[in-house]
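Just dropping this structure here.
A protein chain is absent from this complex, but the other protein chains hold their places.
Right after this comes subunit A.
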Amino acid sequence: MNFDPRFSGRQFASVGTRPIRPDGVDKVTGRARYGADFNMAGQLVGRVLRSPHAHAVIKKIDTSKAEKLAGVKAVITAKDLPDLTDGDAAMYDILDNCMARKKALYDGHAVAAVAAIDARIARQALKLIEVEYEVLPHVTDVDEAAHHHAPLINDQVFTEGLEEKPAKPSNVTKRTQFGHGDVHAGFAKADFIVERSYKTEQTHQGYIEPHACVASVNPDGTADLWVCTQGHFVYRQHCAQLLGMEASKLRVTSSEIGGGFGGKTHVWAEPVALALSRKAGRPVKLVMTRDEVFRASGPTSATSIDVKIGARKDGTITAAEATLRYSCGPYAGSWAEIGAMTAFACYKLENVKTVGYEVLVNRPKTAAYRAPSAPMAAFAVESAVDELAHELGMDAVDFRIKNAAQEGTRASYGPVYGPIGIGPTLEAVKHHPHMKAPLKANQGRGMACGFWFNFGGQTCTDLNIGMDGSVSLAVGTVDVGGSRASLSLVAAEELGIDYSHVKAIVADTSSLGYNDMTDGSRGTFSSSMATISAARNAIKILRERAAQMWDIPVEDVTWEKGHAVAKGEKYGNLSPLSLKDIAAKSGTTGGPIAGHSELVADGAGVSFATHICDVEVDPETGSTRVIRYTVVQDAGKAVHPTYVEGQYQGGAAQGIGWALNEEYIYGKDGRLQNAGFLDYRIPVCSDLPMIDTQILEIPNPNHPYGVRGVGETSIVPPLAAIANAVSNAVGVRMTHIPMSPPRILAALDAEREG
């Protein structure tokens, strides 16, 4: 990487201000185009036939009647998506998830699809497809699936990571372990030990916009895909590989996105739409219904976690241990592994051990959800930490401060930390007025900490300066949270011009080099680094052009506050040239002026947050209301503070829904019972208080402006913070998420009955 990413400690003119986002007017007036808003002449309507069974062999599919229906232009099954994955197991799983090949592995698994001239005919055609199933025993519960007598979902799976290769197949695909020291010796030194088991139910990312795309395969084999995604370059790679195309022949354009949160990092409908279009010879639009979104896309893992923590009387934790079982859906994943890495990352521990088990179940393929796997682990660990503080008679914040990780601490997942922000967030919480506010009857306060890694990744950016001096910024990371505004601020800052002169767009896959997805809190971190690099490359050219205009050596030209300045007394009469002056002459000084950058943005730096929550629980109904909520998190440098606050609030809001209401409910038949927002209750504005935020700015040494990712960490503490608040309100330790009214009433009844 020909770019120095180190933090420079500069003073900012644009970064840190709060201008209106460039996509704002279109979004509030309804002009913004989301996935389902795109249409092409002659497009067909795509629809998918899905398995009603949780686990079944597909013995036969007869599509002949559907194909004969007038208005039907294509019908496809797995035969139309041949296996081109060349031994790539992860891609094969994606292919099988897009269209079941031998077995339907969950309620909602796609088995066939049609393209017809309208939605009515497409629906009729689905009814004419005859599928012969052999229904198999199923398992949807993570603990039951891990048991040796559970129905096997894939008899080719033998648990990885065991000392000896197992003789029998299992639903447990992998065991992973992290830690250091000797936990047995550590627990022997403890005066108090808390040991509990916790469960969290499966939730969906809950994005308001369903998956939607329009695919158009041309007769010459090239294709276009217009899609709602968090990563159009990754979608291009996956679709091209699954369809047997060269990536450059498939142009993918990302739409505005109505929420993704990790759930739009994965192809589902897109290869199906492309296969339908290829067969029909016409564009195909495929939009999932809400029912399909719940049954067949997302969700996060359901978990079962055992935690044991011991401490001396003085409050020093002597040992900590956790066993984490995470559901993966019917395909292998690494979700428990992430939980095992993040579980104790907030603490300074001499003896720590975490073991993760990945478990197959007959549910949809697990997808990432905002700091994937970390909230569940944090719920279990932070609940036990809180309980241990109570047993020790220590304040919950002071206990955490005493044991918090700091620079030089060996992280529970392995390496030694550099400068980190857990301590400052705890100190900020300790002194926050929220902690001193009085509580009424049936109210309780809880707090909790959270950790997330944050990532960087491959990034490519173009910055073009028009002849009028305005700047076009083309980025390849999809804007999920206001990044076009943030990146425009960064370009304005670096060039020394006003924000209003910069227009940022998300370029399509044929217009820019490869970019990783907007995941791992990387969008602003990575693309701001590439934008700074591109702007600096443009400034180099601007200086060269100014030197030409003045007829002086370029070494004598510097760039200051948006102007080329001739340095040296001999140039005393030369007035500085603005970017606009230089751009106006670009046609005769060498042509267009642009800056390009391609880089790998590494060194994102880990992230910590601490949350405070007050709840009121109705003891008669078990209903819980969050009455006050505060997020404290380190942003490194808040490029656009309003959107940083938005990320903090959004994570907390999603965490509140997860903690109190949201849950996939399966019947005994293995079918999802609540595939809609009426029965799967996400919080709406009237359910939430104004979520207060406090941004800490501890610069990331690996970014020129000190930026850290901020998008994910905010969903890590809420489950635990709310569980601690509810437990304090009702006097009973809550160990099962969501803490829905029936679960709270059951816990109260159990307590009364002793």
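A few points about this structure:
Convention: contacts are C-beta pairs under 8 Å (C-beta built on N, C-alpha and C of every residue); 3 or more make two chains touch, one makes a residue touch a chain; residues count from 1.
Going forward, contacts and distances are computed from a predicted model.
This figure omits one chain of the complex; the name its UniProt record holds, of "ABC transporter permease", "MoaD/ThiS family protein", "Ethanolamine ammonia-lyase small subunit" or "Cytochrome c-type biogenesis protein", is "MoaD/ThiS family protein". When the omitted chain is restored, the residue from A:268, A:294, A:399 or A:413 that touches it is A:413. Among A:457, A:706 or A:738, the one in contact with the hidden chain is A:457. Check A:73, A:308, A:432 or A:522 against the missing chain and you find that the one touching it is A:522. Interface note for the absent chain: among A:175, A:196, A:249 or A:434, the touching residue is A:175. Residue positions on subunit A in contact with the hidden chain: 1, 160-161, 163, 174-179, 205, 261-263, 265, 334, 337-338, 341, 368-372, 411, 413-418, 452-458, 519-522, 600, 602-606, 702, 712, in rising order.
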